[in-house]
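Missing here is one protein chain; the remaining ones are kept as they sit in the complex.
So, subunit A:
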């Protein structure tokens, strides 16, 4: 009952599947970074907090650096590991 026009061997799907896995990897990394710094540094007594640029260290590393690192990672991964495919016909674009 599956779609007749849904070609399972379409080489573009292999690329798509790999890139979806990259997305899962990125989000796991993002979560671990976020959780580690927030609760690793943030759970101690408030009076013991260290500060970076005025922010509590847990917040600075977990949120500010966390968001920055994700933006850089996404940039690198997309630029160097994501592949252009054509949407018009089967197969790849000649590029």
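In this section, a contact is a pair of C-beta atoms (placed from the backbone, for glycine too) under 8 Å apart; a residue touches a chain by one contact, two chains touch by 3 or more; residues count from 1.
By definition in this document, contacts and distances are computed from a predicted model.
Between the names "Sodium/panthothenate symporter", "Propanoyl-CoA acyltransferase", "Cytochrome aa3 subunit 2" or "NADH-quinone oxidoreductase subunit J", the one given in UniProt for the chain missing from this structure view is "Sodium/panthothenate symporter".
On the side of subunit A, touch with the chain left out of the figure occurs at residues 1-3, 5-6, 8, 10, 12-13, 15-17, 19-20, 22-24, 26-27, 30-31, 34-35, 38-39, 42-43, 46-47, 49, 51, 53-56, 58-59, 62-64, 66-68, 70-71, 74-75, 78-79, 82-87.
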